[in-house]
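Inspection log for the structure reproduced underneath, given as structure tokens.
Missing here is one protein chain; the remaining ones are kept as they sit in the complex.
The block that comes next holds subunit A.
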């Protein structure tokens, strides 16, 4: 249906923290209306201080079928986590 409004993915930056997080999606005719709709649908309860929208078709995503080759190789490489060092007490909380 070409008459349907395109789908937009919505990212909101919360009261705390610097990053925008994906909160959901919605339909809108253009970017401006997508931001307005996002304001009405996703920030009614004071959830955010900034909104990003991006048309869903512009998001390039990894393929679920390649999950094995993409992610499994890192499962057996615990040495990549920085947990094998003795942290001097003077450093405090990290």
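Definition applied: a residue touches a chain if its C-beta (ideal position, glycine included) is under 8 Å from a C-beta of that chain, and two chains touch if they have at least 3 such contacts; residues count from 1.
In the analysis below, contacts and distances are computed from a predicted model.
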Per UniProt record, name of the chain withheld from view ["Phosphocarrier protein NPr", "3-isopropylmalate dehydratase small subunit", "NADH-quinone oxidoreductase subunit M" or "Phenylacetic acid degradation protein"]: "Phenylacetic acid degradation protein"
Hidden partner sits against subunit A at residues 5, 26-29, 32-33, 36-37, 39-41, 44
